[in-house]
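Missing here: one protein chain of the complex. Every other protein chain is in place.
First chain written, first letter: the chains are A, B and C, and each begins at residue 1.
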Amino acid sequence: MIRRLIEGSLILFSWAAGLLLTLAFLTLVGFLLQKGGTSLGVNLIFGDTAPLDALLLRQQVFDGLFPAIIGTLLLIAGSMLIAIPLGIAAGIYMAEYCRGRVKTFFSLLFDILAGVPSIIVGLAGLSLTIFLHRSFSAQISTSLLISCLSLALLVLPYLIRTTQTALESIDPLIRMTAPALGASRLQNIIRVLLPNSISEIGSGIILATGRCAEDTAVIMLTGAVASAGLPRSIFSQYEALPFYIYYISSQYSGPDELRRGFGAAILLILLCAGLLLTALWMQRRLKTILLYR
Amino acid sequence: MVSSTKIRTQDLCFYYHRQQVLHDISLDFPAHQITAISGPSGSGKSTFLMILNRLWEEIEGCSISGNVAMELDGELQDITSRALSARILRRKVGMVFQQPNPLPMSIFKNIAFPLRLASITDKNQVRHAVENALRQVQLWDEVKERLNDDGRLLSGGQQQRLCLARALILRPEVLLLDEPTSSLDPEASAAIEELLLSLKSQCTLIMVSHYQDQIQRIADLRFEIREGRFISSRSDCDGGNARRQT
Amino acid sequence: MKNRFHLFSLICATLVLLLSSSSGALASDLAPFTGQQGSLRIAGGTAHISVMKEAAKQIIQSNPKIQISIAGGGSGLGIKQAGEGLIDIGNSGRKATDEEISKYDLKLFKWAIDGVGVVVHPENSVKGLSSVQLQDIYVGKISNWQELGGADRQINLYTRDEASGTREVFWKKGLNKGDISAKANVVVSNGAMKTAVAGDPFAIGYISVGHMDQSVTPLALDGVLPNLDTVRSGEYRVSRGLYSLSKGEPSGLAKLFLDFILSPSGQQIVAENGFIPVR
Partner (left out) sequence: MDRPHSFTEYIFLTAAVCSGLLTAAVFLFLLIFSLPLLQNGELTDLLLSSWAPDKGMYGIYPMLMASLTLACLSLVISFPLSLGCSFVISALAPARLRRFLLSMVRLMTGIPTVVYSFAALFLLVPFMRNILGHGSGMSILTAAPVLALLIAPTMIIFFVGSFEKVPLSATLAVDALGGNPIQKLLYVMIPQAWPGIINGVLLGFGRAMGDTMISLMLAGNSVSAFNSLSQSARSLTAHIALVMAFDFDSMEFKSIFVCGLLLYIFTAILMLLLRMSTLCLSGKR
């Protein structure tokens, strides 16, 4: 009897939890849309500058999200450019070459790195900057490059792990096929193992991209600023969407700016959700697409 | 039937994580014959095959002792020696697995794969070699219209013949077969058996099998291994003669 | 991207010269920037940001080859980063201490005067405070609006972070260096303070006079309301200069930028943003 009661209340409780989570999610999205929906439009991105002029870099955009969007895209591109080769190469090493104690040690190291809070990665980036600034050149300061390096460090363990798991989960039979035909280890990796795990690695890369796009704590310590226009080089400071949202939350001067903040929040969610969906789709489809192209 | 020795093992022992899998195996394999290795599962038959093309080196925690000599390019060579690269050896010693293992690529690319590994890129040459290999395994007529389809879309028997063609395209001197018909239906098995017999002139075949009737039908010689030890050798097999006469 | 900029620079120069005449700045004040290029890093006091942004906008529209990045972070950060040479111009809402000036060899430029006023929610019935009451509130001795003639609700204290120049001035001149209760909520900018107080009917906080608008009500301190007139005349005593500073004598773009802020066009921007120009 009591058992029945426990079971019944557990069912009730579970449904309530599911409902609560769904409600919280819908409230969040609904609230953002309600507050920022009206601001969505060309004006949100380009302010009072003509979009074509802005896109052709003829004119700088003020009072628009254009510099922040470009800044975020550059951040993603830069950090992935650093992280992808390093992460995949290290992942290949972990899966294909590394054995025994060394492997245990490295895995633990990467696990720790994966768990390190992003603010600490930012702090490391900041102290690196100050260190370089003091010991080499007074010109060195927080910049796009430092942020990209820090963000790359943030997503590196993730890429390593994805690559490693993808390679290790390949069917042993497939793994043996190419060596039995006279392939060298490298040939096996490049021609068989990597193409076979391309979906997993690809979706891992996309998810890592999402982390680069959303992270605020790293960039607030390493070079994101309130207003900078488009970055001229990798050594200049920049604007970015997540930092813009944080900045607006504390510094907004009027309802117009606040609406822009909500607009930025919607854009960032769209960007991240888009990346996430691409990753999920990729997991299922990429291999097939590569095969039947 | 008198034939020269193609492979000779002496006091061959094999260890996996300090556990001995094979004990002092000393055997001679005659050239251009089908030698069957039989025995209960887990007795080390497949391991023995993997020694002959050094595939065991790809698996962690394995080690070996003893001698394995193989006659390659007319010369007797110690295949366990570091001086012989595993890649070269494996191009001369083909292997077909129990499960058909086409790679996730088109039929054509699957067969041409070993050529690509050996950096043979001349398109004409590759096309000819692929066609020849497919004809040899009697798959050409079935797949010539769909060479660009995924290899995994073929039936089990076709897949196994595809793998056989892939193993043959580099014209190996020795062909290792690890229960090549056990995942196939009787009809497909018969086709494979027929093929194997036709290959005897081209190479030396060593086949792991636990089908007594299959061994009877096609093998010239049979070695039995139990718990990693060599038990008996019998040459009362038919070697495919009976079949050929009927 | 850089190449694009070179490509369009000629078109831009003419295009933007036309524009700049319409954006309110005198062309002569922007003239020194012609032919200049490079980037300028500005950070520090949050009260300064609005002025800096507008000035940057006018300069960049006149010469797109110049990049100006503006960050907040508070006066302390402005002084430290400028001193370390991490930025070209630091903004500070307080005078740098002698120790800081000598340690970093800082040069200070005062370009506006600003008052720091105590603000409450518009619905609050309390209209004025004495200095002593203000100190008691911030130290936590007075903790209910009832004691000041308001509703029977707890006083919600708001203060700024330690890097804030506004906090420094308020603490020195408003509280006579009295303690600020550790229970006070910390916000990180003038804008955030305004937002927080505007959204909290029982709040008390302090912001720069330039930031005041209808969303919050200033309280008279010892009978003097903080506004532009009383601050200019010196009648309202919790006031400060808004400074920009550089490490050593400013040079290049930094010097041009500071000159522009002190030019008639720059001072007009200062006035438009609710601060009192120094010239």
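To be clear about the criterion, a residue touches a chain if its C-beta (ideal position, glycine included) is under 8 Å from a C-beta of that chain, and two chains touch if they have at least 3 such contacts.
As the structure is a prediction and not an experimental result, all values here were calculated from the model.
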Selected from A:40, A:98, A:174 or A:234 as touching the chain missing from the view: A:98
Identified contact with the non-displayed chain, of C:86, C:137, C:207 or C:221: C:86
Chain not shown, touching residues in chain A: 7, 10-11, 13-18, 20-22, 24-25, 27-28, 31-32, 35, 85-87, 89-90, 92-94, 96-99, 106, 108-113, 115-121, 123-124, 127-128, 130, 134, 153, 156-157, 160, 184-186, 210, 213-217, 220-221, 242, 245-246, 248-250, 261-262, 265, 268-269, 272-273, 275-277, 280
Residues from chain C at the interface with the omitted partner, ascending: 73-74, 77, 80-81, 84, 86, 153-154, 156, 158, 161-163, 181-188, 196, 199-200, 202-203
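As a working rule, only the chains that are shown with their structure count from here on.
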Topology of the chain contact graph, where touching chains are joined (line, ring, star, complete, other): line
Of all other chains, the one whose Cα centre sits farthest from chain A: B
Between chain B and chain A, distance of the C-alpha-averaged centres to the nearest whole Å: 48
Inter-chain centre distance, chain B versus chain C - centres from mean C-alpha coordinates, in Å: 82
Multi-chain contact residues (two or more partners), chain A: none
Residue numbers of chain B (touch at least two other chains): none
Residues on chain A engaged by chain C in the complex (per definition of touch): 56-60, 62, 129-130, 133, 138, 141-142, 225-233, 236-238, 247, 249-253
Of all residues in chain C, those that touch chain A in their complex: 1-2, 4-5, 8, 11-12, 15-16, 39, 41, 43, 46, 49-50, 52-53, 56-57, 60-61, 64, 67-72, 84-87, 187-192, 195, 211
Partner chain B, residues of chain A touching it in the complex: 99, 173-184, 187, 191-192, 195-196, 287, 291-292
